[in-house]
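Every protein chain but one is kept in place in this view of the complex.
Going in written order, the chains are labelled A and B, and every chain counts its residues from 1.
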Amino acid sequence: MSAALLVAGGICKRYGAIQACRDISFEIEEGEALAIVGESGSGKTTLLNLIAGLTAPDAGEVRYRLRDGAVRDLSSLSEAERRALMRTDWGFVHQDAARGLRMNVSAGGNIGERLMALGDRHYGRIRAAAARWLERVEIPADRLDDAPWTYSGGMRQRLQIARNLVTSPRLVFMDEPTGGLDVSVQARLLDLIRGLIAEMGLAVVLVTHDLAVARLLSNRILVMKGGEVIESGLTDRVLDDPQTPYAQLLVSSVLAV
Amino acid sequence: MMKPWSNDLLVVEDLDKTFTLHLHGGLRLPVVHGVGFAVRRGECVVLGGPSGVGKSSILKIVFGAYRPDAGRILLADGDGFLDIAAASPREVIRARRHIMGYVSQFLRVIPRVAALDIVAAAAREAGLEAEAARGRAVSLLTRLNLPERLWPLPPATFSGGEQQRVNLARGFAGDHALLILDEPTASLDAENRNAVVELIAERRAGGAGFLAIFHDEDVRARLADRLIDVTAFSAHEAA
Partner (left out) sequence: MTTRAYNFAYLDEQTKRMIRRAILKAIAIPGYQVPFASREMPMPYGWGTGGVQVTASILGPDDVLKVIDQGADDTTNAVSIRAFFVRTAGVRTTTDTSEATIIQTRHRVPETPLSEGQILVYQVPIPEPLRYLEPRETETRTMHALGEYGVMHVKLYEDISRHGHIATTYAYPARVAGRYIMDPSPIPKFDNPKLDDCPALQLFGAGREKRIYAIPPHTRVVPLDFEDHPFERTKFDSACALCGATDSYLDEVVTDDAGGRLFVCSDTDYCEKRQAAKRKDAAE
C-alpha cells in the first residue's frame, strides 16, 4: 500500500436495480485533496459514504492505514473501532452543518466534545483549545459560549470544520461543504478550507457538483456519471483539457460570470 | 531523439496535440506536431509565432494542464528527469510545488482573498514558513510596484495590470528552477514591464530557466536567449 492513506479497490454498490457505484478504484495519499464531481445521481455521495465506512460495499474493499501503520479493511473494523476512527483520525463535514453539530450545545462544547471523548478532563484546557480553534476558523471569540442555532450558515459551517479538526485528523471527508451557502460566504469559507488543508497537511475527499470548488480545493479529480468514473487525473488538466465526451459536456456547461 | 544534458532543465520531444471536440461530432482540431526544444539553466527560451499558432498550448502542455497525444516532456528532477507526459498526477503536483512554476496570462482569482494573502499562500505552498512567506510576498509586490494600499484588497476590482502583477508575484513566490510565463507583461505599462524584466533577469542570473511568450518586442530583445518559432510545429490543417 506504500504511501497511500486510503485505497479503494473495485467498489460496487447497488440499490435494487440501480448500480450506484461500479467497480471504482482509487488511492489517496497523505496531504492530497481529491474531488469527486458529478451531477445528481452520479453516485458521488454513495461513493463518499462507502469510503467513509458509513455503508458497506457489495463488492470490493476500502483499506485505510491507521496512525500506527497498520492497514485495515474498513469492513473488518468493529463498530467501536469505526466510531473511534470517526472521532479521531477522520473528519466528516456535512453539507448541512446541523447534521454535523450539536445545535443546542455551545461552540466550546461542540469543539471540545472530541477532546472529552478522548478522556480530556480539564475544563480550562478544553475551553482554551476550543477558543484557539474558534479563532482559527475566524469566528469571533465572544461566540464561544453561544450555541450554533444562533449562528449564521457560514459560521455554522466553520464551527463544524473546527469540531472536526480539533483532533488533527489525517483524512477529512467533505460533502458539498459550501453548498447552500450564500455566494459571498462561500468564497471566504473556501479560502479557509484551502488554508487549513495546506497548513495541516490534510488528505481530503471532497464531493461537489461545483467545478469551481473542485478546482480551488483539489489537486486530483474523479468525474462520475451513472456510478462510474468517466475521467480522472490532475484537476486542472481534466478541467482545462477534458478528454471524454461527458467531461467535456460538464466543463462546457458551467456558466462563467 | 535528443539526449538530455545535465545542464538541461527541460527537454521537450516530439510533442503532438490535437483537440477532439466530442460535443461537435468529434471534430478534430490539430494544434501542434513534433514539438521539440530544450531549456537550460540560466536560459530564457521564448516561443514566437503568430497568434493562434499554439504557443500557449505548448506552455500548458509542459505544465501538465493539457494532455499531449504523443511525446515526452522531460523535467530535471534531482539527478534524473521526470516525464511530465507520463507522470502520475501526484508526481506532477510535486513537480509543480518544487520545480516548475507557471504564470498564466490572466489571474484566476478566488473572490474575497487579499492580494498579499494570495502571494503569501503561494510562498507557503512552495515550503516557506508563514512569516517568511509573508515577507517574500511583501518584497515581491513592492518590486512589482503594486501600491501598498492594494495589498489587503481582493484583486477582483483591480485593473488588468494590477491583477497581472499579483499573478506574477504569485508565480515568483516559490524557488522554482523553471518558470513558464504566458504573456506576463501584456497588460503592463513601460515602468512595470521594466520591473518584471529586471525580476526575470535576476532570477535567470541565479540559475533559473524560463520558457516564455513575450508579446513585446523590447522585452523579448532584452530577455530572450533563444527564440523558437512555433510555426515550424504548427499542425493546423488547411481548410
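Observations
As a convention for this text, contacts are C-beta pairs under 8 Å (C-beta built on N, C-alpha and C of every residue); 3 or more make two chains touch, one makes a residue touch a chain.
All of these numbers come straight from a predicted model, not from anything done at the bench.
One chain is not displayed; in the complete assembly it touches the shown chains A. Here the missing chain is touched by one residue of A:62, A:126, A:139 or A:238, and it is A:126. Of the listed positions A:3, A:80, A:183 or A:255, the one in contact with the omitted chain in the full complex is A:80. Summary of contacts with the chain left out: across A:56, A:71, A:117 or A:141, the touching residue is A:117. Where chain A meets the missing chain, the touching residues are 79-80, 83, 87, 102, 104-106, 108-109, 112-114, 116-118, 121-124, 126-127, 144-145.
FYI, only the chains that are shown with their structure count from here on.
Interface residues of chain A facing chain B in the complex, by the touch rule stated above, are 29, 32, 184, 187-188, 190-191, 194-195, 198, 216, 219-220, 233-234, 236-237, 240-241, 243-245, 248-249, 252.
Contact residues of chain B toward chain A in the complex are 19-23, 60, 64-67, 89-90, 92-93, 110-113, 117, 121, 124-125.
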